[in-house]
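Excluded from the complex is one protein chain; the other protein chains are retained at their positions.
Order as written gives the chain letters A, B and C; numbering starts at 1 within each chain.
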Amino acid sequence: MFDKVLIANRGEIACRIACTLRELGVRTVAVCSNVDRGARHTRLADKVCLLGAAEPQASYLNIEALLQAARASGAEAVHPGYGFLAENAEFAAAVEAAGLTFIGPTPEQIRALGDKRTARDIAQKAGVPVVPGATGADRAALRKAAQRLGYPVIVKAALGGGGKGMQVVEDASQLDEALDSTQRLALSGFGDPSLYLEKRLDRPRHVEVQVLGDGRGHAIHLFERECSLQRRHQKVLEECPSPTVTEGLRDRLTDAAVAIARELKYRGAGTVEFLLAGEDFWFLEMNTRLQVEHPVTEIVTGLDLVRLQLEVAASGRLPITQSDIVRRGHAIEVRIYAEDAARGFLPQAGTALRVRWPQGPFVRVDAGIEPGDAVPVHYDPILAKVVAAGGTRDQALARLTTALDQALVHGVMTNLPFLRALVRARPVAAAAADTEWIEREFLASFAAVAGAPAPELALAAAALLEWMGDGAPTGTVFPGPGAARAGSTDAFRAAGRWRLPGLE
Amino acid sequence: MFDKVLIANRGEIACRIACTLRELGVRTVAVCSNVDRGARHTRLADKVCLLGAAEPQASYLNIEALLQAARASGAEAVHPGYGFLAENAEFAAAVEAAGLTFIGPTPEQIRALGDKRTARDIAQKAGVPVVPGATGADRAALRKAAQRLGYPVIVKAALGGGGKGMQVVEDASQLDEALDSTQRLALSGFGDPSLYLEKRLDRPRHVEVQVLGDGRGHAIHLFERECSLQRRHQKVLEECPSPTVTEGLRDRLTDAAVAIARELKYRGAGTVEFLLAGEDFWFLEMNTRLQVEHPVTEIVTGLDLVRLQLEVAASGRLPITQSDIVRRGHAIEVRIYAEDAARGFLPQAGTALRVRWPQGPFVRVDAGIEPGDAVPVHYDPILAKVVAAGGTRDQALARLTTALDQALVHGVMTNLPFLRALVRARPVAAAAADTEWIEREFLASFAAVAGAPAPELALAAAALLEWMGDGAPTGTVFPGPGAARAGSTDAFRAAGRWRLPGLE
Amino acid sequence: MRSHWRDGDRVRSVDLVPQPGGRFRTTVDGVELDLAIERLEDGRMRLSSSGEEVLAEVTTAGARRFVRIGHMDFVLEREAGGRRRAAATGGGALESPMPGMVTKVWVAEGDVVTRGQPLLAIEAMKMEHVIRSPRDGRVKRLAAAAGEMVEGGVTLVELEEAS
Partner (left out) sequence: MRSHWRDGDRVRSVDLVPQPGGRFRTTVDGVELDLAIERLEDGRMRLSSSGEEVLAEVTTAGARRFVRIGHMDFVLEREAGGRRRAAATGGGALESPMPGMVTKVWVAEGDVVTRGQPLLAIEAMKMEHVIRSPRDGRVKRLAAAAGEMVEGGVTLVELEEAS
């Protein structure tokens, strides 16, 4: 095992990786931008290196600064986390050129799978069906391909992924504007304006398979995850196992994923994403990083994916065999974002003055912040993930609901009200949602709840705190001691209205 | 399942039970004493009933007030938690006489197992060996029995349990004082001055088996827990499975425990405690409640013991069979107490102004407090339990160590420094500790660490906060901005000294 | 004491009148509550009214108050000037919804725009947000250019009647 590893990331995933490194006795080097000095991921580290200014280009995307931090700290290996440079082949190559180990696949594998065009070729070579689509630099050719596939189509940045840099086009009149704006995002976000067109399937489900390869042709899987609950192609709730995949389909999906990993001689942890309709599936893309939603797999298999990544990177061998991997129960994750769900999910920034993560039986929280920590504007607004486990899906969902009720983040607005409503929605309980259900149906129900006025007691509490001032000593009773405990008033009954109803 | 359940308890266990009730959609009635108004366990409830004054006799031990709360709230069943009235046969009988369901064994079972004398008879009838001992009201007879058993012996309150009301007697000259003081505690703590003498085994290990019975003669087990790490016969660290029990011994232990439960037609969850030396074991006592340490069993089996209790109580049937219960991995728990470990473990009270429980992969926390909550002087000083899971014991212990480093409780002193040192001790890593090791060897090592002066930076921080005053705006730099990042000073290197060493 | 609070799209008023009997008469948008209050540690307070009591937790973050009651959170914003700001945003100013970079500007000053028409786009945290015209009108002032970094809450576009 390595003696010292640098984590080229921030936030909850840097904290998550640091936990495993600490457990293994590996010394941990954190990096941070100027606004992240003292952030939680730096507090979990043995050493911290300052990368540069807040802007990602100056810090977490700054390959030169990261390599310098690795050299200065004496790290032997670099874990990229997810996002930032995690799927940047140039970074992986630069890490290896510096004589360090990149904890992830080879630069060639990242490059091949990061380009939707070569990724599709690999899947097809492995005998796995792909979503109908087309590539091309030429506008006229793309327009013709869209016509051939039939609208709606999806325009994607060829080097994009994970829902970033993609746009749905309903008919031919919107195609040009979509090509323009996606091309702009492709260039600014992924450094390459190449585009790719894909047939938009009707109400598909999103299922992905976690794989692990030794880089020499051996590969195993850690079952699938269902991630059909999405908003704007961003995952909102993920679970393991998929509630809709039958045993036979599970075998075919995991076989297909392992075939792709073997075909590539894939190294490390990766995720093969599929779109499903009924018992049919199509390869969508392969992510060459640790996924945000990896905890649900960890809970169901009992395995630590970060540890497995480290072991493969350090030894070049798989530390376990397929038969060691056994599923037990069900796990569901939701992502806590700093965003105002009632106002178009606008990203929020500020200081998380008061934070209480849920705890208790069968609940896991991976958090990037603690009370008093800043939420800067410059980065992805994910604050934490709340995951619940159970013997059955119903049990896990009930626990998740209870856990989200307990969670509290004050000082910066979060999507907690949205998530609390989501986990109570009947199609979620029934596992009947496709990838477009949230936008097609749920957002309107949520808007009705989110738009309701706050209860009178909430306003009274805010006004009373103002009246008392911050200086009043605690224990002070204003203006006198409470009345006897008998009877009830409308105001307090009114607070009962604020229990979340079961939404459609 | 019940519609509404009253939890006749407080603190972390009341919170733990409320979690399962909420998940099941069962309405939860909390009770509280005057000092516990607004405590966390009341915040998790749907309804709260005030029992009376802070003193346990006026509140959590007040059977009449509890029954009145149950009647007034319309609860159908009562969960007693642990401690307080959990093993009080009179309470169980009063609950049933009031037409409610007591979530636990029958009053007769509680009475029979609560008296060490009848409990031993039951074990022997089930063919299970018991620790050599003697009972008797007469001083001369007890003195003679002690002589026969051979010193050291242990004097116990016949109705005591869980390490409460017991005292080790090294030689005959101490016997009378021990009989006096144990008798006084027996009378005040358990309402009966009867005593019981037991041979004190040399460096025994403590292993217990979790059982579950349907009250009609069917019983199953959920494997064993090892609880050998004790201080003054109070468990400090518990784990599942036992690291020292072989497969053959495990079968014999679980068979013996199930035999006792069947013999009694035991109803609900219970724990059969054994003392072990090598491959030999002796019945010690059977606890007729949910144990503090039940989470380690829940993690390893994936089962919710509170839910199982509720299901047995509601249906009179076991919802699972022995073959449904499968172990996976290892779990270790420690108990966070409000006590000053450096000053004789004196109980502490106050307000937990700042609290951060650990989170992250494979860590569970069952807590009774959140930031701002009071820790009253009147009750058991347990604040929370931190539990870590792993594929192996080493992994679980490493995770627990990391989790304890993350935990923070400010405002009331806790045993966290003690626990952080304990989980780093080599005999704990080697699973080589017996029930007396902490007092015999570890406390001296801990005292050396605990007695070391705080680092200069800690004093500087306290003094600087005083200098700035509470009113200084955040973000203020005193007196000017920090210097460039280069070089290092002795003061900061000195802080490195405060990493905990590996203790013997 | 009267105070005004923004609650989503509404501005609501609270009147507090300390009562001789040792309580507060609290009027929220005309709904009257009779409350006693005990301040606890750390921004918490116990509100009670004829036998019922509830624990409320209030966190102050600038003008915002994060209020927790039971398992629900509410975010209110102190309106210093009563309903003034409500009137302003009901007027012609379109504010940036978040900090970010203006990536596209589709209109110029003087342009006549229709309800729903894209005016400009802001990119932040890897997402592009299009700001559309809330109604028919004319661009009176354009306060941002493509490529410019803007803070949240600053005026980007002022509209006037197209007449």
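Assume a residue touches a chain if its C-beta (ideal position, glycine included) is under 8 Å from a C-beta of that chain, and two chains touch if they have at least 3 such contacts.
All values derive from a computational prediction rather than experimental measurement.
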- Please identify which of the visible chains the hidden chain touches across the whole complex. A, B
- Chain not shown: contacting residue from B:Ala277, B:Ala444 or B:Leu459: B:Leu459
- Note on the structure: Given B:Val326, B:Val377, B:Ala432 or B:Ala448, the correct residue touching the omitted chain is B:Val377
- Task: Just the residue numbers, please: which parts of chain A touch the chain that's not shown?
- Result: 37-38, 43, 351, 353, 371-372, 374
- Query: What residue numbers in chain B mark contact with the hidden partner chain?
  - Reply: 164, 181, 184-185, 188-189, 232, 342-344, 346-351, 353-354, 377, 379-381, 405-406, 408, 410-413, 416-417, 420, 450-451, 453-468, 470, 472-489, 491-492, 495, 498-500
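In this section, only the chains that are shown with their structure count from here on.
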- Task: Per the contact rule at the top, check every chain pair and give me the one with the most C-beta pairs in contact.
- Result: A-C
- Please indicate which chain is farthest from chain C, where distance is taken between mean Cα coordinates of the chains. B
- Query: Once you find the CA centre of chain B and the CA centre of chain C, what distance in Å lies between them?
  - Reply: 48
- So what's the Cα centroid distance for chain A and chain B, whole Å? 37
- Message: Taking the mean of the C-alpha atoms as each chain's centre, how many Å separate chain A from chain C?
- Response: 29
- Could you tell me which residues belong to chain B and also touch two or more other chains? 371
- Multi-chain contacts in chain C: which residues touch at least two other chains? 40-43, 46, 53
